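The structure's right below; bear with me while I get my questions together.
Yeah, one chain of the complex is gone here, protein chain that is, but the others are all in their spots.
== subunit A ==
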Amino acid sequence: MQPIDAVPVRRPGRWIAAIAVAVLAAAVVRSVATNPRFQWDVVGEMLFSERILHGLLLTLELTAIAMVAGVALGVVVAVARMSPNKLLAGAGAFYVWLFRGTPVLVQLLFWSFIAALYPTVGIGPFEADANLLITPFMAAVLGLALNEAAYMAEIVRAGIASVPEGQSEAASALGMSRLQMLRRIVLPQAMRVIVPPTGNETISMLKTTSLVSVIASSDLLYSAQLIYSQNFKQVPLLIVVCIWYLAITTLLSLGQAALERHYGRGVRRTRKESKPMRFLKPAVAR
């Protein structure tokens, strides 16, 4: 065998760009690290302080509850929208129109003032004072989850629509009920289309929860704001907040990648081929 001893193609442009980026990055890191006004010692001190951790916990709780409720309700709304019953389909469409068409910030405020509209809430003999029932936390959950459901409904609907009709026909022909068909055949396949945007929604929800500071729910951001309103260390505290958001987002992205692999079952012949940015690599490496 004759070895191939060729001179590789030179790419000076790429090298210049890489060097420029490296120089720029070094300059930024140096300035951030040496500028005393960043107060990194305060950042280190505050990162695990009790109030910040409490805020973080509330942020995580809100994200989890709002997403779980949002996904569940989203599936219901999506199924309603796809129903042959015109009234159900209309109700689903109306829901999406209403909750997607108004800012989530306004919806959050609305829920926190709901007691002004309905002083008591209840069914029949069970009545409760709305002011007691709709705590800032409840208002936050309602606002975030109901809004999320509208977006999730659209995502789920696109997912269900992506499953070929033959799949549900085959399931019906075998005598499966509509619910079995949805749960066992259609949704698992729709997941491949549903999971990536849902991951984005979750990450986006994590940050949207910071809006609840307007209704005095002490999430991560609001806790930081409370602290710096006393000690005036705004910058280090905002850095603390960013570090936490980044850390959680990183974890969520890893979880999303794992889920995508799971629901890719039966679609890819080989598992390895889903590297991103393949188009950026040189042709021979493909």
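Details
Operating definition for what follows: contacts are C-beta pairs under 8 Å (C-beta built on N, C-alpha and C of every residue); 3 or more make two chains touch, one makes a residue touch a chain; residues count from 1.
Following the convention adopted for this analysis, contacts and distances are computed from a predicted model.
Candidate names were "Probable septum site-determining protein MinC", "Amino acid ABC transporter ATP-binding protein", "Cytochrome c oxidase subunit IVB" or "Glycosyl transferase family 8", and the UniProt protein name of the unshown chain is "Amino acid ABC transporter ATP-binding protein". In the complete complex, the hidden chain is touched by one of A:109, A:176 or A:259, namely A:176.
Across A:83, A:167, A:234 or A:249, the single residue that touches the chain missing here is A:167.
Within the full complex, the residue among A:130, A:185, A:211 or A:240 touching the omitted chain is A:185.
By the touch definition given at the top, subunit A reaches the unshown chain through residues 164, 166-167, 169-178, 180, 184-185, 188-189, 263, 265-267, 269.
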